[in-house]
Structure formats: structure tokens, C-alpha cells
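The complex is shown incomplete by one protein chain, all other protein chains being positioned as in the whole.
For chain A:
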Amino acid sequence: MSIVTLQLGQFGNQLGYEFFNTVLDDIYCFHGKNTLRKKLAATNKYNYEDAAFESFFYATSDLPLARAVMIDTEAKVVDDVFTKAKMSKLWSYDPKCCIRKKRGSGNNWALGYCMDGDQVLLEEIMDSVQRQVEYCDRFSGFLLLMSLAGGTGSGLGTRCTEELRDRYPNSQIINEVVWPYSNGEVIVQDYNTILTLSHLYKASTGLIILENDKLHEICTRLLKIKNVGFHHINRVIAHKLAGVLLPSTCLQNQHSKRNDYAGINIFGEIGEHLCSHTDYKLLNIIDIPQIPDHSFDYTNYNWHGLLKHLHQMLIANAFMEESKYTHIELAKLSSGLPVHSDVMVNKSIANMLVIRGTEIDKADIGAFRDSRLYVNWMPNSSGLATRVNSRPYNKYEKSAFLLSNSQFCIPTINNVTEKAWNMFANRAYIHQYISNGISEDDFIDSFATAEQIITNYNKL
């Protein structure tokens, strides 16, 4: 399986760099730093490292290259990231797949989306994408990394997604979108968010939404980082993403001797288990544990505690592990007793649980199978897909990730839609969009789509 990553905009490129680093760190973890290429050549057996490597990299006579296309309207970040990767002496980007333009999008979604009618840029991007796709033996889909606030990531990213859907109708397209800070510095970020969300909803297989606010909080409160920078946040996102996307096997195949890593198609699994209904495409990743570097030595892992916390996080729609949850008992919910009004009950359509680490046999995932977690129309016990890997991941002896399609997104989208609508009611900054080819009707359509998404999820 191979995934072609598109890094869009400043944020997308920085995140991409962190993501590939995380993946490569995980591959190297047990093999020392310079043995990778030799090892790949030497062993015949297709093991975890091979599968992970093949998913995101390909070997060349020089450094391994990431299966990625870097796109930005400004040269600075692309060049920066490119140099940083090359300096690591571990991997690099394909220089032919770095696409940059001289002029930025000025945080204007319309500018990125319409590109001043710049068909050349789009063709250039698509050529690079095709180049990467042709390097893949088994091409499974695209991963687009983008933020929602800026102009390039959101606008150009949306345009690229639509174009990819056109040209590769049978591939999976997963967008990793990062929700802007609620008090972000970009004044039109809510417009950009709504426009991107509504357009992507039609073209994309699934949207993984991670919110800057929550990620920031994870950094400060769980990882105890004092001055949180973008690279900290990016590292957290990369950890979550790689945790889900790196090779893992079906729970049923866990003990089979067959070489299971060869047939994995994680994007196909995500599409099939989580995004089969076209009305529900929003995904969230919650994971456990998240521990600051200095307390690794004092940590004791056990599956029971981890999964219990994760389960509580899912029900209470909490983004991070906390000592005090607003405890919700499933039994109470189903018995129809009045629940405290401000506690939102998080109903899922489907979840994918990825467990990585030792002693997987002792992990009891029964709680996640509970049909009360899922919507009525989900056939029995098909709401949960479990994937496992007995290899410890990224410094953690045991870790669990939950990619979930649930009601988590309602408050977030609601908030943004409201703000954007207020601005739109005053026709604030609209002229900048109109001058770049987006009409008011497009705005209204987007608002309608956003409202529809909220309604759909609310009705679960």
C-alpha cells in the first residue's frame, strides 16, 4: 500500500515534515540509523518496516524519498522544509515535486481556490501527483495536509481535492484539516473554514478534523510544554496520524502466520468502516497516552486503564485524558433518565480502534462494541473495526488510537458557522472574495451545507 501525501500551504508543509519524520523514526526505532537501505535490500520477507516504508517512502540510489508533493504559493516554507529534510540525512523530498509560486494567497480562500484562473499551476501540481502515483505499486489514496485558516492550504487544497477526485475517481482521498484557533489572527478564517468544509464534503472520502485549540491544550496540560510552538502541535498531529495510518492488522488476523502486512489498505479500511455514508464524513482522532518526555521512566502501562480512559473520552467527547470526567454511564443513557443538560452525549456512527504495543491479548475492547454507543441503523457489532499491532509505537510501550466518526464536531462547526454567518450578514470582507470569483450564492450554498452537516450529526 502506498499513500501519496500532498502538503498544502505553510501549515501543510510543516506538518508534512513532522509526519514523515515521525514515520521514519518509528521505522528506524529498532534498527539503528543507517541500516535501513541495507536491510530493505537484504531481507526477502515483507515485514512491518517494509510495509511502513513502502506506504510513505520509496528507495532511490540516494536518500529515500517521501511520496509527497509540496505545494505552496510562497517559496519560503517549501524551501525551508526541503532543506531541513535533506539535512537530516535520512530522507528527502523529490525536488521535482516541489511546487511554489512567487505570490501568496493573502489568506484569501477565493484566491487560492480560483488561482486567478491559473491553470498552469494546477497542471504542474497534477503532473507531480501523477509522477508520485506512478511510483506506487499499490496506490491506495491521497492524504492532503492542510489548514483551514490560510488561503493556500484551504483554497488551493480544496481545488486540488476536487481535481484529484476528477482525475482519480477510484482512489480514496482523506483530508487532514486543522481547525484554526478560535481566536486566530486571520480575520476571515471562519469564511475560509466554512467554504473549505462545504466543498471538501462533496469531493473527499473523509475529513480528519483536529482543532488547534485542543491540540494546544494537549501540549500544555499533558505534555507540559511551556512555550508551545507550531512544531509542537505538528508533532502531536503527526503522532496521531501516524498512529492510525501506520501498518496494523485486523484483529482476526492477529495470530495468523500469513504475512499480513502485504495486503493492508488502510485508506480502504477507513473509507469502508467510517465514511460509507455520504452524509457523515467527519473524523476525529483521540489517542492515549500522551506523556511528557521526562516522565517516561515513571510510567506504568496497562490496557485496562488505557482503554477505560479512551472509552470515557469517546463517550464524553473529550479530546484528552483528564483525571476528572463528567462521568456518563451508558446504562443511565439508555434507561432514559434525565442527563444533565450541558453534557453532550457523543453518539458514534462508526469507530476504528488501533491498538499498538505489547500484550495485545490482554486488551479488552468489549466496551467499544457496545451498541449503545452507535446509531440505531448501524448493523449489530459492525460499528467498531479493530486493528492491532504488537510493535510498540513511538516511545510508548502501549498506545491506543480511536479514529471516530461521531458527533464530536457539532459544537466546533456550530461555533464557526455562527461567527461566519454574523460576518456575512454584515457583508464583511465579502468584496475580496467576490473580486476573485466567488459569488454570494457560493457563500450561501456553503452555509447551507455546513448547516446540513450539523443537522445530520445532531439527528443521530
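In the analysis below, a residue touches a chain if its C-beta (ideal position, glycine included) is under 8 Å from a C-beta of that chain, and two chains touch if they have at least 3 such contacts; residues count from 1.
Here is the rule we go by: contacts and distances are computed from a predicted model.
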- Would you mind picking the UniProt name of the chain not drawn here, from "Spindle assembly checkpoint component MAD1", "Deubiquitination-protection protein dph1", "Tubulin epsilon and delta complex protein 1 domain-containing protein" or "glutaminase"? "Tubulin epsilon and delta complex protein 1 domain-containing protein"
- Note on the structure: Of the candidates A:48, A:139, A:261 or A:424, the residue in contact with the absent chain is A:139
- Query: Of A:126, A:378 or A:434, which sits in contact with the chain we cannot see?
  - Reply: A:378
- Message: Which candidate, A:73, A:105, A:158 or A:171, sits in contact with the chain we can't see?
- Response: A:171
- Which residue from A:112, A:247 or A:271 sits in contact with the chain not drawn here? A:271
- If you put the missing chain back, which residues of chain A would it touch? 44, 137-140, 170-172, 205, 263, 265, 268, 271-272, 275-279, 375-379
